[in-house]
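Every protein chain but one is kept in place in this view of the complex.
Labels run A and B following the written order; every chain starts at residue 1.
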Amino acid sequence: MAVKKPMRGNEAVAYAAKLARVQVVAAYPITPQTIIVEKIDELIANGEMDATMIHVESEHSALAATYGAAMGGVRAFTATASHGLAYMYEMLWWAAASRVPIVMAVVTRAIGPPWNIHVEHADIMSIRDSGWLVSMAENNQEALDLTLLMFRVTEDPRVYLPGVVGLDGFILSHTVEPVEIPDQETVDEFLPPRRQPYTIEPGPAIAMGNIMPDEVFEKHRMDMHASNRAAEEAVREAGRLYGRLTGRDYSSLVECYRCSGADALIVGMGSWMGDAKIAVDRLREKGLRFGVLRLRWVRPFPWSEIREAAAGKKLLLVMDRSVSFGHAGPLFLEVSSAVEARPSMVGVLAGVGGVDVSYEDIERIASEAYRLVEEKGHVYIPALWYHLGEFYPMSPGPLPTRLPEMPQAPLPSSQEGR
Amino acid sequence: MAVNIKKLPRKKYVLPGNAACPGCPETMGFRYLGMALGEKAVVVIPAGCSSVIQGMWPRNGWGLPVLNIVFAAGAAAASGLARAMERRGVDAQVVVWAGDGGTADIGLQALSGAAERGENIIYICVDNEAYMNTGIQRSGLTPHGAWTTTTHRGNPGRKKPLPQIVAAHKVPYVATASVGYPWDFIAKLRKAASIKGFKYIHLHAPCPVGWRFDPALTHKIAQLAVETGAWILYEYENGRLHLNPPSTRLLDPSKRKPLEEYIKLQGRFRGLSEKDMEELKREIEENWEDIRAVLRAQGGL
Partner (left out) sequence: MSEGESRGGAPAPVLESGGHLYPVSAAAPGSMGRTGFWRLQRPVVRAERCTGCYLCWLYCPEAVIDMAEGAGPRGQDIPVIDYEYCKGCGVCATACPVKAIEMVDEEQFLMKMLEEDAGGR
């Protein structure tokens, strides 16, 4: 029987790893992921989880050890955030191109300096080129569900790529929400025994990773790209099955909230899309027909779903919680690429560094975007930064740039005049 | 445990026609690894000569299962692999086969972590005393006075005492070895394989290309290193040190061949000044003094 319990997002992820019968966990603590590591250690210590924990000495080693275990033929899991993800960056690429299934949770957090432990999407977006599947949870239930889904999808022979489940730092990781934990029997039905293409173990002398002719290397990368795209079908099938088993359907790579009858869409990912839903309810009361197109999956990129949802819409308002410095928010750039006959598009950057963005803020942002469209007929604004209630245009090209007033912290006198 | 050369396995654990330079000590060492550990060994290889020696896909020159891994992660990947083998009940010897760079420099963090955790692996540092694979740049294990492409006037530093650093982690087995003494290396590998916990073997591997000597002399140079006292063969078993032959009788400096015999054959030391030579001799004597101090403390001197 499934059990509903109040728990933090990090705990939900830990329970998912337990239910998935993970054998090896190698992780290094970093705020706001720490509770995942602590919870797993606790579950193992009290006998609820049969796994080995490797208390590695860094995140680079965390992914390397998780990868080593996966190569040895067992389900392996790790979790990190921010600087930790950056530290293991090299290993991310190595793991993906090895085509070995691994699941990792990323608790999204800003990257410094200055030190900042609050939510931002810079870390998770920085890995989207690597070949890893990338998903983002809206709430703690999704954090658990997506983790289980990721095990199934990564181990699908059409895919055979590692995958990341993102959950927002503190907003989800440390906030208690009711979460339904499926029972072990249900999960065992959903997750077949681990499948992978090969292992490194005593036996025939194979080598993973020695030099390939460049032309074959390129073919390999083409195959990887195709497999990441093939994950779409694997996600839909797994999501459908999960829906049958738990009542929570995940057969779409996106969630469309009040999209029918909408002529404008807020597009984004993560927990603040929950707030966007509330904003949309309020906007609708005021006659602004918004809907929310929430990306559950960033890789594979939900190309068809976005094109379908965008068709006939007057405005796509893409909200990014990080910026690709010098251009615009990464989601905006990706969503723009998917929509051909373009509706108006406005890319809003907000909440960077963990600055709180409430549903009232989102309502204000959406109203402003809609107003711009009404005023100019058709707009294409890649980067509009919403900061403390004000709008700062920061798009590339001929569009104006405006900055807020910057507080000055004087350098010590010995530095001035250098 | 004596090793009968004629009874060693004939199976080729190095496949001929690989990318190694003629006279390469790493292929020599890998053959001994295979002879000692056989079919149970799985080898984790961080970036280094031994990555490239494997040659081109779809073929590979090492006759054991190999997991190539990024430079810094040898010991970490091996830790995960060893745990997986254990959980699945697979009888395996997980080996890290790393160069001096992948061990003493970029790989040191992962090595220390694995040693501290007591991971059940055999870590072998194949020490050719520079970053040979990328073209002979200095490493933390380049000896004093040696020419490399990044120490044109001779290395001002000295070799990091890696075996001692690992031994300080209080792991069950730390040993030095040399490709000039294959039977000694094989015996040590077999001993390591019989121990549960973290084992470390530091294999001296003279490189003809990087050290500038005639490739026909690889094993001879390795033997001269030991015979002159520049390289010392010993084992720490559960913290207890003992020397191995022929280093046993070389505690007495007068029994060693003059260091010049080792140095003069290597082009990398051609620019060695008298001052540098004195410094080298002093360092070598310091290493022997450290050994003596430990033996004395153990009550064996």
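As a convention for this text, a residue touches a chain if its C-beta (ideal position, glycine included) is under 8 Å from a C-beta of that chain, and two chains touch if they have at least 3 such contacts.
Remember, predicted model here, so these are calculated numbers, not experimental data.
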| request: Report, in label order, the displayed chains that the undisplayed chain touches. | output: A, B
| field | Contact with the hidden chain (one of A:33, A:80, A:199 or A:344) | value | A:199
| said: Given that one chain is not shown, which residue among A:157, A:178, A:312 or A:404 touches it? | reply: A:157
| message | For a quick check of understanding: of A:108, A:141 or A:210, which residue touches the chain that isn't displayed? | response | A:210
| Residues of chain B in contact with the chain that isn't shown? | 5-6, 8, 10, 12-25, 27-28, 31, 54-64, 83-84, 86-89, 118, 182, 208, 214-220
| request: Just the residue numbers, please: which parts of chain A touch the chain that's not shown? | output: 23, 44-45, 47, 49-55, 73-74, 97-99, 157-158, 160, 192-199, 204-210, 212, 216, 219-220, 223, 227
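In this section, only the chains that are shown with their structure count from here on.
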| field | chain A and chain B, separation of their C-alpha mean positions in angstrom | value | 44
| Complex interface listing, chain A residues touching chain B | 23-24, 26, 52, 54-58, 60-62, 64-74, 76, 90-91, 94, 200-213, 216
| field | Touching residues (chain side chain B, partner chain A) in the complex | value | 39-42, 44, 51-52, 54-57, 60, 62-70, 72-73, 75-88, 90-92, 109-110, 112-113, 116-117
